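Note that this complex is displayed minus one protein chain, with the remaining chains in position.
And now, chain A:
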């Protein structure tokens, strides 16, 4: 569909070349920091600081990665991030699907109010909960544990997850459930063997959304975790950068390790990742 019918063709081709040039420049700006991170994660200081700051490494220095993973504890932080993120996803998905089922299908008086109550949670900034959660965790002697992150992360992911699940659930036909009901299935059976499998596409969306939140979160992680045993990648990288202030290679390697899982997911499911982050804005 051409919208330039009034412009002469030569003018049009010039403007279209300029437009593509601009689009490519923007693409370059968006990707350059990642490219640069990749290259300096494989260089030594003499290359980064003078010899070859922007190009492909002359000698690929994989020892930066072993330094970061072992010497800088990044391997350990990575495992902690995996544990915290996986548990957060698990709790968020299960609890939110359950709640969404009650909120969209079941019949009770304050259903509407309950729904808006959860949606209200979307607008609450982390700031407002930071200190009270810290005080609670301190009283329960739970500061510096995996639970100190898993519980708050799950709670803050639940409102968005309920929004996504409820939206998806309302679009599911009720016939299957009705048939199962006539066959004498209990409500629990209906939920676990009929609804849960049908919810898979929405679960993928929620999983990606929750993954990004938990994997990248900094404020809670900085405040609730100071023990090196429980540090996740975000806080860990901060310590790594403090430890290797003058040696950029291992820092770059640490940054790469923190970023690669996200990039792999994005490479395979870019559409799904985009949807999971935008869906809240479109519906909310």
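Observations on the structure shown:
Simple rule for what comes next: a contact is a pair of C-beta atoms (placed from the backbone, for glycine too) under 8 Å apart; a residue touches a chain by one contact, two chains touch by 3 or more; residues count from 1.
Here, contacts and distances are computed from a predicted model.
Think of the chain that is not pictured: of "ABC transporter, permease protein", "Sigma-70 family RNA polymerase sigma factor", "Sodium:proton antiporter" or "Secreted protein", UniProt labels it "ABC transporter, permease protein". Where chain A meets the omitted chain, the residues involved are 1-7, 19-20, 23, 26-27, 29-31, 33-34, 36-37, 40, 48-50, 53-54, 91, 94-96, 98-99, 101-103, 105-108, 114, 118, 121, 123-133, 135-136, 151-152, 154-156, 158-159, 162, 177-178, 181, 186-188, 190-191, 212, 215-216, 218-219, 222-223, 233-234, 237-238, 241, 248, 251, 255, 258-259, 262, 266, 270, 273-274, 277-278, 281-282, 284.
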